[in-house]
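These notes are about the structure you will find just below.
Removed: one protein chain of the complex. Kept in place: all other protein chains.
Let's turn to subunit A:
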Amino acid sequence: MASLKELKGRINSVKSTQKITKAKQMVAAAKLRKAQAAAEAARPYATRLAAVMASLAGKVAGQDNAPKLLRGTGSDQRHLLVVVNTDKGLCGGLNSNIVRAAVAKARELMAAGKTVEFYLVGRKGRAPIRRVYPNAVGANFDTSTVREPGFAEAEAIASEVIGMFDAGKFDVAHLIYPIFRSALVQEPTVQQIVPVPAPTTAAETGGAVVEYEPSEEEILEELLPRYLKTQIFGALLEVAASEQGASMTAMDNATRNAGDLINKLTIQYNRSRQAAITTELIEIIAGAEAL
């Protein structure tokens, strides 16, 4: 049985832990609202761009002079997995879920006889992926230097990925990131980004003939990198929202657990105190009777 002093110390320590988790939960809730607003604000651009892409790609796809980013290299031997993780922990199982999805995808590709390389965004994915595939981790992108990854970071990542593609380092690239469904659910998803999958939405002509300036191919050539940037930017936003959501849930749980633990310890503390008083009383009475 722990002594009274030890119990008191434990209760205090759990209490201060609870204060920390509660503070983190509230911070996460506030940041989540902000992250969701940012994701909301990015939507018009993404939908417009996707619509334009769909109408253009529908026209150019299948032609031999289609841009390389749309056409691919003609082979699918070497794959690049762009895995977007968070920079900070304290967000429950979010990062391990992303890593699990990435490793599953890598395993599937390797079973099919392909070579896989990783490109890691965010700090928390590095260690676990390196543990599983020590030789497959290529470059990684550090987002921990900025507070909120924004479009500038997405641009940097996209240009690096496109640079690797142009240098012939890989044939197919996949983006792995969590989709924010709610504070409780974040689904890790795998999405192909290079070659750019032809959008499935049927191109609506709208009746009128659209004039292109410069030519369709040239516009598409310029649009594809931009489309890639938008997708990576979207992933960064999703990861930000997911991190805060997961963190909020995890911290809520932690706070509740700490509360339970405090209750249990308090009961134990009171019980031992009571026992100590009782023993003391018995001793006094026994002493008095002996006289």
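Keep in mind that, in the parts below, a residue touches a chain if its C-beta (ideal position, glycine included) is under 8 Å from a C-beta of that chain, and two chains touch if they have at least 3 such contacts; residues count from 1.
The rule is simple: contacts and distances are computed from a predicted model.
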item: Per UniProt record, name of the chain withheld from view ["NADH-quinone oxidoreductase subunit N", "Iron ABC transporter", "M48 family metalloprotease" or "ATP synthase epsilon chain"]; value: "ATP synthase epsilon chain"
item: Residue among A:Glu218, A:Asp260 or A:Glu283 touching the omitted chain; value: A:Glu218
item: Absent-chain contact - pick from A:Tyr119, A:Phe180 or A:Phe233; value: A:Phe233
item: Residue of A:Lys19, A:Arg33, A:Arg48 or A:Lys88 touching the missing chain in the full complex; value: A:Arg48
item: Where the missing chain touches subunit A, by residue; value: 38, 41-42, 44-46, 48-49, 52, 56, 150-151, 154-155, 206, 208-214, 218-219, 222-223, 226, 229-230, 233
